[in-house]
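As you look at this complex, bear in mind that one protein chain is not there, while each of the others sits in place.
Take a look at chain A:
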Amino acid sequence: MTVFLKSLRDQRRGIIGWSVGIAALVLLESAMWPTVRDMPDLDAFVANYPEALRKLFDLDNFASGAGFINAELFSAVLPVLFIIFAVGRGVRLVAGEEEAGTLDIVLVTPVTPARFLAEQAAALATSLAALGVVLWSTAALCSAAFGLGVRPLDLAGACLSMVLLGAEFGALALAVGALTGRRAAAVAVPAVAAVAAYVLFVAGQLVDAVKGWQPLSPFHQALEGGPIGAGLPGRYLWLVAGAAAVIIAAAPVFTRRDIGAAR
């Protein structure tokens, strides 16, 4: 697991930076809760929002701590941050190494392309999990400190959904890097896929005709019914399966294609 350990070591500063950022964000949002809760006409305030926004961010539950944190953090900001983190890592770990030229030597050792890809995927999953643990512990502490009243177990499910959502698109970045060896493609494909998935999710919330397609969106799989309060839905398995599928599909192509020919 040498490639894996090296990647984790390379990421340690990045993970620390992201952890501090996410912890600060959670702290700031949570600290606003006592003020929001004590607003005398909170319900009326929320009712003034357009119906679309109320649906999208589940604002009808805004007056509860869980609803507040769901709307403020887990519905948009955190998913985007986890996806950016994961795609950024995913791009670097395969396409980045190949474009830089450092991959050449590594692949002329007993390390096969498939093993390299698998170890990098494991490194990505581990760093995402670390970020998820930081998110969970900060959110649990803040919930207790500011009286949001979110149970740690519910929070754990929501944090897991962020990790899995990031893993899905990070895996896509790894896979496209393994397929093409190009950073640009490894950024563009997951970015376009994430926007498309989000549009499908939002359209599904708002337009009944699209509702049937909504389960295809990783955002639906991760966010539907919460994510805080959704428990541990079986839908999460689709995210795991999606991430695994793109990596497994890319491995044989990576094994057979020319390395460094795109440079």
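Note that a contact is a pair of C-beta atoms (placed from the backbone, for glycine too) under 8 Å apart; a residue touches a chain by one contact, two chains touch by 3 or more; residues count from 1.
What we mean here is this: contacts and distances are computed from a predicted model.
Trainee: Please identify the absent chain by the protein name in its UniProt record; candidates are "Hemin import ATP-binding protein HmuV", "ABC transporter", "Na+/H+ antiporter subunit G" or "Sulfate adenylyltransferase subunit 2".
Mentor: According to UniProt, the chain not displayed is called "ABC transporter".
Trainee: Of the residues A:Ala23, A:Val36, A:Leu107 or A:Val133, which one touches the chain left out of the display?
Mentor: Only one of A:Ala23, A:Val36, A:Leu107 or A:Val133 touches the chain omitted from view, namely A:Leu107.
Trainee: Against the chain that's been left off, what residues of chain A make contact? List them.
Mentor: On the chain A side, contact with the omitted chain comes from 2-3, 6, 10, 100-102, 104-112, 256-261.
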